[in-house]
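Here the complex is missing one protein chain, while the rest keep their positions.
Chains here go by letter, A and B, matching the order in which they are written, and residues are numbered from 1 within each.
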Amino acid sequence: MRITRNAVAGTAATVGMTLALAACSSSAGTEASGSAAADGGDAVETVKMCALVSDVTSSEALAFRDYYTDYIASEFPVEFVYSDELTDAEAEKTAMEGFIANNCQAVISFASADRPTQLDMAEDAGIYYAVATGALSAEEYETFKDYEYYVGAIGPDAMTEFQAGYDMAQYFIGEGDTSFGIFGGGIPYYLEMHINRAAGMLTALAEDGTTSYGGATEMGDILGKIYADGTIKIQDFESDVYELTGYLETWDFDAAWQASMAEMIAADPDAILAVGTGNAILGSAVDGTDIQIGDIDAYTEDNLVAMENGTLGFLAGKFTSINGPIFAATLSAVQGEPYRTEDGSAFALSQGYWTATSAEEFQEIVDADNVESPVYDVDTLSPFVATGATYDEFADFVGKYTFADLVG
Amino acid sequence: MHDLNPTDVNKETDVTVDTRDDAKTTATSTTKAETTTKADAKAASKARRGKLFADLAPLIGLAVLAIAFVLVGTSSGTNMGYAVETLINQSVIIIIIATGAIFIFAMGSFDISLGASTLVAAMVAGLVHNATGSLWLMLGAAILTAVATSLISATLAAVFNLPVFVTTVAMLSVLGAVAAALVQTTGGAQIRIDRAFSREYDTLAVKLIVAAVFLALCVFLFNYTRLGRVEKLVGGNPMTAKLTGVSMKLTAIAAFGIAGLGVGLGAFLTVLRTPTLTVTSASDIGMNILVAMVFGGMVISGGPRSRIYAAIIGGISMALLNQTMSIMLQGMAGGAGIAQMVRAVLFLAVVWLAASGFRTKVLPR
Partner (left out) sequence: MGSFMQRATGTLIIPVGVFAVVWTLATLDGASLFSSGDSLLILARATAVTMLTTMALAINLNSGRFDFSLGAMALASSTIGASVAINVGGGFPVMAAVTVLSGALLGAFSGFLYVTLRISPLVSSLGVTLLYEGLAFTITGGGNISFTQYPELVSFGKSLVAMTAVIIIALIGVYTVFDRSRFGSDYRSLITGQAAAVSAGVKEKGNAIKTYAVSGALMGVVGLIQASSKGLIEAGSINFSTIGIMFTAFLPMFVGGYIGRYSNDKLGYLLGALSMSVIGLGYSALKLTSAQQSLITALLLVVFLIFLSNEERVGRWWRKVKGGNRTPQQPSDTDAAQSVGTGAR
C-alpha cells in the first residue's frame, strides 16, 4: 500500500510538472505566434477554420463538409477542422475548448444547443465566430450583435422555416390533395425549426375557412399550441375539407413507433408532410403505395431516386454550396475586413431553400450545384473576401440566393 | 442485496494473496511465505512483482499519456496553457462523480444510472436557481436531488432484495422520463440559467475547491474509516462480511449516499459549466465514469483491490487521451472512428496490464 501511494504521488508530481512546464513554455510561444499573425506579415498564410457540427451522418451534412474540405480548402488559403457529432451543450463546449487550444482562427457553427456559450467563448478567446445555416433568436441577436468577434449568421430564420412548411402544404393542396399525415421529427424535443415548419403546414391548411387546429387559424396561435403541447394532436384538427389522418414523431424505430408509422401509412393519406428527413425515415415504408412525401432536406442522390420513382413529391432543400457566403464573410473577418451593419453590428441575413417538385427540376439543381462545380465557386466568393466590399454589397449578394438568381 | 455470485470463490483467492490492503491478510500471507520452500518463495516474489507492476500500470499509462500529450501538443503548436486548463475543466466533473461511485463499485455493485441522476439533479438545480437566484439553494437542490435519487435505487434494491444493476437500469428509464417532464415545465426545449451567473462561478478555483473537498472526504472515508474497509470486505467476500455482522443494507445505503453526494456536486458544476440543459445533457457521463474508473485501475467486481485514486488517475488519463487524439486526428475524415478505436485498444491494454498480477485458473466473471 505504501508503494502504491508513493507511486501515485510521484506520478502525480511528474505529470503535473510536465504539464506545467509545457503550459508555461507553450504559452509564451503562442503569444509570439499570435502577435505575428496580428501584425499581418504573410498575406497567404493558411487560416485554420473550425466547424462545430451537430450532425455528421446525414447526406446533407456530408455534402456541406465536402464542399468546405474538398472545394473551398483547395481554392482558398484555409484549412478546415471539424468537430465530432455534438449532441448537447457540454459537447459543444468541449469542442470549442479544443478549437481554442489548437489555435483555430475562426469557428463556423452548425451546432445550436448553446450558442450563447459558444459566442462567449469565442469572444473571450478572440477568435471569429459565425453561424451557418441558422440564425440567432431576436433576443440573442440583441445580446451578441456588438461582440467584436461575432461575424454574423446566414441561414433560414424562423420565418423562412415557417414558409418552407407552408409552401409544402400549399403545393399538395394545389395538387388537389385533401388527406395528410404529418411527420413531426424533433417536435417533442422542441426543435424549433421543426416546430416552425409544422406550424407552416397547419397554417396553410387553416387558410380554408372550415379548418382550424385547436381552434387556431393564425401562425402565432398555431405555434403557441404546438409549443404548449410539445406535439401535434390530430384530434384537435378540425376541417370540413381536409383530413389529418396520422401523425408520427421522433426517430425511435421501436415497436410502438413502427406501429404508429404503420397506422399513419395504413390510413392512406394523399401525402405525408415531413418537417425533415421524411424520405430517409418513411421512404422505404411508403414504397409501393400512392402516398407522396413532402420533405425539407437536401439534394442528395437518395432523394433524387425517390423523386424519380414518385415517392418524393416535394423537396425544399439546402443546396450543397449554401454555406459559401458565410465562409467568405468569416475569412474576410480573419483577414481584417469583417462585415458590419450600418450601426456596426454583426449581420443577420436570411437564406432560404431551393424547391423541386419533379425529377427534372431536381436534376437541374444537382447539375447546377455540386461539390466539383458549386454555384458559390471561387470566382463568385472571392470578391467578398477582404476586397473592400461593403456590407450592403454583401447583403445583396447573400439575398440573391434563389435558383433563378444564381443559375438563371 | 444479493450476496451470492459465482465469482466469490475467485474473490476469496484474491483476498488471501493480496499483500497490500488488509493487515490481517498481510499477516496471513507473510506467515505462509515463511513456511514455503525456496521455489515457492521465488514464485511468490515473482507474483508480488507482477502485482506491483499491475498496480503501477494505470500510473504508467497516465505518465505515458501526459508525455504523449505534451509532445504532440507542443509539436503541433497547441496552446498548452489553455489545453491544460481545458483538461481540468473536462475531467473534474467525471472525477468527482466517479470517485463517489467507487464506494458503490467497491462493494461489487454497479450503478448505470449515474449520468441520468446527474442530469435530473442538474435540472432541478437549474430550476431552483431560476426561481430563487441563489447559488447555495442551487447547490443544495443538486445535492438533495442526487442523494435522494441514489437512495431510492439503494432502498429499492435493499428492501425488495433486487439486483442493484437491474434496479439502476430501471432508474435510468425513470430518470429519463423525469428529465423530459422537468424540461416540459419550462414550455421549451431546455432549462437555461443566467449566463452571467454561470460565467461568474464557472471558474477553475470553484471546480478545484469543490473537487478537493469532496476527494479529501472520499479518501478519508475510504482509506481511514471502517466504512471503507467494510465496503471492500462486502465487495471481496459478502458472505464473510455478513457473518462478521456487517449490515449489508446500511453499507449499501451509505455507499449510495456518498455516490449521490458526488453526483450532486457534479450536477452543480455541470449547471455552471453548461447553463443550457436539455434531455440529452450529461448523456455521456454514465459510461465515461465507468471507463475512467477502470482506466484508473478500479476492479469492476470491487473488493480489496478497489482504489479510491482510480477515478482521478482514470479521469485525467481519459482527458489526456481524448485531447491528444483530437490534436493528432484533427481535419481527418473519419478521424472520430479511428480515435475511438485507438482509445479502445489503449483502454484494453491498460486494463490488461492492471489485471496482469491477478490471473486465476478459471476465466474471470
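Following the convention adopted for this analysis, contacts are C-beta pairs under 8 Å (C-beta built on N, C-alpha and C of every residue); 3 or more make two chains touch, one makes a residue touch a chain.
The structure displayed is predicted, hence computed values, not measured ones.
Every shown chain that the unseen chain touches in the whole complex is listed here: A, B. Of the options B:43, B:131 or B:166, the residue whose C-beta touches the omitted chain is B:166. Only one residue in the set B:131, B:208 or B:362 touches the chain that does not appear here, and it is B:362. Within the complete assembly, A:254 is the residue of A:139, A:240 or A:254 that touches the hidden chain.
Among A:58, A:335, A:350 or A:363, only A:58 touches the chain left out of the display.
If you put the missing chain back, the residues of subunit A touching it would be 56-59, 62, 84-85, 188, 231, 250, 252-260, 262-263, 265-266, 279-280, 283-285, 287, 301-303, 305-306. Contact between subunit B and the unshown chain involves residues 1-7, 9, 107-110, 156, 160-167, 169-174, 176-177, 180-181, 238, 284, 287, 290-291, 294, 299-302, 333-334, 336-341, 343-345, 347-348, 351-352, 355, 359, 361-365.
The definition used in the following text is that only the chains that are shown with their structure count from here on.
If each chain is reduced to the centroid of its CA atoms, subunit A and subunit B end up 36 Å from each other. Interface of subunit A with subunit B (complex): residues 1, 3-4, 7-8, 11, 14-15, 18-20, 22-27, 29-30, 33, 56, 65, 69, 79-82, 84-85, 87-91, 93-94, 97-98, 100-103, 113-114, 116-117, 120, 125, 189-192, 227-228, 230.
The residues of subunit B lying in touch with subunit A in their complex are 20-21, 52, 55-56, 59-60, 62-63, 66-67, 69-70, 73-74, 76-84, 86-87, 89-90, 183-184, 187-190, 195, 199, 270, 273-284, 307, 309, 313, 316, 323, 326-327, 330-331, 333, 336.
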